[in-house]
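With one protein chain withheld, the remaining protein chains of the complex are depicted in position.
So that you can tell them apart, the chains are marked A, B and C in the order they are listed, and the count of residues begins at 1 in each.
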């Protein structure tokens, strides 16, 4: 990050990792042979993305991708999501949803939601916790994940 | 008026003449062979009265009466009105309307509105000028008169 | 063993000091405000909440990333949460913010009833209702060919329950009923009435304009389907109101007004409406008013609505005794279960004249038809004088009222 962003807070929010994932989102595009999908809409800023999942016969996420448009935070969060939940069992992915959204909204952890996933990269999103108006951007893709896993077609953050 | 009404203002409003006309309204009731009539409604307090006129071939008010219900001020004003305009030429009665409503609302006199009617008794209504919320009670019958003279069916004071 | 339920009555004289409007003189006399059923005064906490919001936090809500917009949104939505708790709604999605009881009822008439009403269908109300719980139904009946039917009341001003229940046939699509009559103070036995309506499969809207300011309201335990009330009668700002409705019903209703905020996506081909409660909140809301209303809820919660009811019941009983002692008085509305409001007449003095004479003595009452003309017709009256209580009134106010009435009697003697 450029030195001109002299503001500590701002650096926390727009970390290199976030900017990198926002510029080059991973697993971007429609997923062939998706079995599940859901749309996430953030009416606050018009962010809108669609998450695709291919869940195999072992209830494992064999494929994941997203498409859509949004701010750096929501794109980066979606991109990081696809990396985190790839190859996870469905129950584990659901636990990720719970863990991540609770952390971002500063709620206590849910002891029932345990996951084997590596969520360390997602700490890069922690900066939004000091930007209440941006938390919904960071959680948007996760709500879409939750909706897709639970066979709902749409999630909004309002 | 009883001595207990120790308030000057209140005495001004509820003069003996007003109370007398309110208790025993003159020319009360439907008028046989009325040629003109109009209803006056004061939505503020639900006062509602109907004014009847019999205008003869000389454009003179040969008969006048009213019926309805209302507060002391509106009844007394209507009663005084019937006395004042009885036997007046129509144009004269219209001038009375103008003179009385202007005086009660503290507007300058209309030099064009001259009348031969004796309006001295109507000075008893002057007390309402210090009770803005009651002025409409005092003018209600006069608006009905104006409406009747001008062939409208209804007048309201709002 | 049961613990006693009654608490020591709070000292309400302290609360009175919170209301700046009550500290003034009117026509040379300390003001006695007995017109809270028309609109209540506001405590400093509400006035200051509105002013400080405007001085420090104002911006448009819901769509802004900047700090003020976020602060405004938090306070505005925070007030919704407070209202949700206050009436024990099961979800904030059920709290639709409107401009008042009147708009809340019109919303139900137009969005719930209009799309489904057919000729032959009926809307059921009672003779006690305020115009706001009559005219919206008349309009929708005219629009759809449905019929408005009215349950009778007795001479004390109580709904005749047997007759009401008899009218509850399968033709009735909605019952609109007041919680407390603004003109007579009668408190309807809602649990009973709603129970019967539910058995008959009838949707129930409660006009709670005079309920919420005076007693604790739990919409879930009441069992109704809609509950409408106004901010300005519960010590909050004008231009604010609430429609509580069951989520399921609200979900199925089309929006009432179109505009900003109530949509998720607009295109000329297709518009997707927003989630509850936003689907029913088109355009920039009354942000400062709602924030003030939130402060009013805090204020009332601090006192406790059960204490408020107890205080007002005891004051109402005192008022009835004192009024009854005046020569020539006639009480209008003598329901067994009554509080906070008393209508009356004095000899043949027109209520309007009574109002003026009392005003002269610094006593503010309402006179006229109280937006309940059919009720007045039922009693054969053009109107009544009405003294209505708020939590800030006390026995001195009642004594001033009766003293002023004595004078009026003498003026017209």
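Here is the rule we go by: contacts are C-beta pairs under 8 Å (C-beta built on N, C-alpha and C of every residue); 3 or more make two chains touch, one makes a residue touch a chain.
Note that the structure is predicted; figures quoted are calculated from it, not measured.
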{"item": "Of C:41, C:144, C:181 or C:334, the residue in touch with the unshown chain", "value": "C:41"}
{"item": "Residue, one of C:157, C:185, C:213 or C:285, that touches the chain absent here", "value": "C:285"}
{"item": "For chain C, the residues touching the chain missing from this view", "value": "20-21, 24, 26-27, 31, 33, 35, 38-39, 41-42, 46-48, 50-51, 54-60, 63-69, 99-103, 105-106, 109, 130-132, 134-139, 148, 150, 230, 232, 237-240, 254-255, 257-263, 265-268, 271, 282-289, 352, 355-356, 358-359, 363-368, 371, 373-374, 377"}
{"item": "Missing-chain contacts mapped onto chain B", "value": "41, 43-45, 132-134, 156, 158"}
{"item": "Missing-chain contacts mapped onto chain A", "value": "1-2, 4-5, 7, 9-10, 13-14, 19, 44-48, 69-73, 131, 133-134, 137"}
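The working rule: only the chains that are shown with their structure count from here on.
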{"item": "Contact-graph separation of chain A and chain B, given in steps at minimum", "value": "2"}
{"item": "A-C or B-C, whichever has more C-beta pairs in contact", "value": "B-C"}
{"item": "Maximum centroid distance from chain C, chain identifier (CA atoms)", "value": "A"}
{"item": "Averaged-CA centre spacing for the pair chain C and chain A, given as whole angstrom", "value": "45"}
{"item": "Length of the line joining the C-alpha centres of chain B and chain C, rounded to whole Å", "value": "38"}
{"item": "Multi-chain contact residues (two or more partners), chain A", "value": "none"}
{"item": "Overlap residues in chain C, where contacts from two or more other chains coincide", "value": "none"}
